[in-house]
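One protein chain omitted, others in place.
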Amino acid sequence: MILFEALDLGLAALVLGVATWTIAARRVFGAVVGYVAYGLLLAIVWVRLYAPDVALTEAAIGGGVTGVLLISASTRLGRLPAVDAPPGAALKFGAAVISALVASVLAAAVIYLPDPAPSLAPEADAHLSATGLGNAVTAVLIAYRSFDTMLEKVVLVLAVAGVWSVAPDRFWGGAPAPLGRAVPDAALVFLARILAPVGAVIGVQMFWVGADEPGGAFQGGAILAAMWMLVMMARLTDPPRISSRWLRLGLIAGPAVFLLLGLAGPVMAGSFFAFPEGFAKPVILFIEAFMVLSIAVTLPLLVLGPPNGEAGR
Amino acid sequence: MSIVLDLFTVVAVGAGVFFFLAGTVALIRFPDSLSRLHGLTKADNLGLGLVVLGLIPRAASPLPALKLIVLWALVQLGSATIAQMIGGALRRREPIE
Amino acid sequence: MSASTIAGFVGAGLVGLGLYALIVNTEPLKKLLAFNVIGNGVFLVFGIVARRGAVGAFPFDPVPQAMVITGIVVAFAASAFAVALMLRLAEESGSVSFDPEGGMGVDQGDEDA
Partner (left out) sequence: MTAADATTQGGALLVFAILLPAAGILASLALGGRAAERVALGSAPIALVIALAVLVEVWRAGRPVVYVIAGLSPPLGIALRADGISTVFLLTSALIVPAAGLFARAGFATPPGAEDSRKAFAFWIMLQAISAALAIIFVSGDLFNLYVALELLTFAAVPLACVEGRAETFAAALRYLLFALFGSIFYLLGAALLYGAFGTLDIALLAERMRPLPAVTAAAALMTAGLLAKTALFPLHLWLPPAHANAPAPASAVLSGLVVKGSFFLTVRLWFYVLPALPAFGFDALLGALGSGAVVFGSVLALRQPRLKLLIAYSTIAQIGYLFLIFPLGSGLHAWTSDGWNGGLMQVLAHAFAKAAMFLAAGLLYESLGHDRIAKFSGAARVMPLTFLTLGLGGLSLMGLPPSGGFAAKWLLLRASVASGQWLWAIVVLLGGLLAAGYVYRILAPALSSDPVALKAPPRRAGEAIALTLALVAVALGFAPDSFFQLLNIGRPPLATAGLP
């Protein structure tokens, strides 16, 4: 136990240390690289908190996909001059006081949370058999709080629309700029050829086992997304035109299927977003399959950014 | 039998951790990027191989053991590619994308 | 100290660090990093709440964990939109400033802000 405690303390110090380094780093690129490493460390913290589903999500999305997004942004923004004046000592002092205050109030609030803690774990488990699932986290996402998840998928596709909406008018309908350089590294091309099919299998498998074990639509979709981005980085394929009908259908498939089956709830099971008794699991997996597709399409589109006319040059 | 296996795990994982440590020392202490890369990749690959080897006897059934081996192969593939790319970038003296 | 108490300090520390960086940094991408660090701290608080909800055979309360998964995905979408805005702003103006009245060379009127 002492060993675990020491490990937890060391991990905590490491996470806070890397976070501080990220924030203090002078160059943006360095800060971003620090942030990616920090995302992986956080995934370990999640494992220690008995949250394997979150750990997978954090590693794939928080560390991985966000990392690609921020690194490509920093290489494109890094050379621009900063125009805003650096903050004065008074502002820095004020910010330090406020931040320290917020952190200590928060730490105190967490430590003095009531004991024994309230929990929905037994209740979530009691309803688990009705869903046919074995993973309670997946059950919360897709069944108990399905309304949240459906709306959150709408938020995601709306974010894509938001990203596209900042495009210059003349490039509307075209493709976003390719990821990576014009002549990719031969090693990267090799990696993409080998890894992409393997990764695709792993992504689908992660969604499939997510019904009963750690994993699920988000994590599986994120891995598929990463594979698509890898293939684009190796220039084996280029970003799609945003006017493509197929692309748009793939984008909305997840939330649309979710919404329609939610609307069919009263017919199937007597209430919106309810699943038919004894037949819940196939319906859930059907919805999740479309969600995997939509997540795999959405995440790379968010990284690619708006169409900018560089494609085909 | 189980004591032998336990001992094997302890030795193999311990050796693996040692090589990881060595790789990290190389990353921090070596003078230029190429030798850092060299030290890191060599030592870490060996370290990971030893850790995976040590963990295989702990697997309850063949499937998790197989997963460990697949994991090892994937990491090898990834690190080899990245090392190659970093090396290429260093030779071109370009900032790494 | 249990893992969740330690994680509580980490979460609080990350929120504090991120808040400081959000106020003090002028570079937009660093502000975005700061926002993400705050977000990680917030998610950790959810994680601690989930872990504290361990009852009997259940090692965690799944409800807050599911909320974190939703939160991580939304935070990523927010980052992506912010990056798209920054890149477009840089293209249009040659610099990235938070001050809509300054440094743009566009006649905005002489308002006070």
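The first chain written gets the first letter, and so on, giving A, B and C; residue counts start at 1 in each chain.
The criterion applied here is as follows: a residue touches a chain if its C-beta (ideal position, glycine included) is under 8 Å from a C-beta of that chain, and two chains touch if they have at least 3 such contacts.
All values reported here derive from a predicted model rather than from experimental measurement.
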item	value
Visible contact partners (per top-of-document touch definition) of the missing chain	A, C
Chain not shown: contacting residue from A:Leu113, A:Leu236 or A:Leu285	A:Leu113
Chain not shown: contacting residue from C:Ile6, C:Val24 or C:Ile48	C:Ile48
Chain not shown, touching residues in chain A	102, 105-106, 108-110, 112-114, 117-120, 123-124, 127, 143-148, 150-152, 154-155, 157-162, 164-169, 172-173, 243, 245, 248-249, 251-252, 255-256, 259, 262-263, 265-266, 269-275
Contact set of chain C toward the excluded chain (per top definition)	15, 22, 28, 31-32, 35, 38-39, 41-42, 45-46, 48-49, 52-53, 61, 63-64, 67, 70-71, 74-75, 77-78, 81-82, 85-86, 88-89, 92-93, 96-101, 104, 106, 108-113
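Keep in mind that, in the parts below, only the chains that are shown with their structure count from here on.
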item	value
Touch-based graph of the chains, sorted into line, ring, star, complete or other	line
Innermost chain by mean C-alpha position	A
Separation of chain B from chain C, taking each centre as the mean of its C-alpha atoms, in whole Å	33
Chain centre separation (chain A, chain B; CA means) in Å	27
Chain B to chain A touching residues, read off their complex	74, 77-78, 80-81, 84-85, 88, 95, 97
Complex contact set, residues of chain A against chain B	29, 71-72, 75, 180-181, 185, 187-188, 190-191, 194-195, 198
Residues on chain A engaged by chain C in the complex (per definition of touch)	4-5, 8-9, 12, 15-16, 19-20, 22-23, 28, 31-32, 35, 42, 45-46, 48-51, 53-54, 57-58, 61-62, 65-66, 69-70, 73-74, 76-77, 80-87, 91-92, 94-96, 98-100, 102-104, 106-107, 110-111, 113, 117-122, 124-125, 136-137, 139-141, 144-145, 148-149, 152, 155-156, 159, 162-163, 166-168, 216, 218, 295, 299, 302-303, 305-306
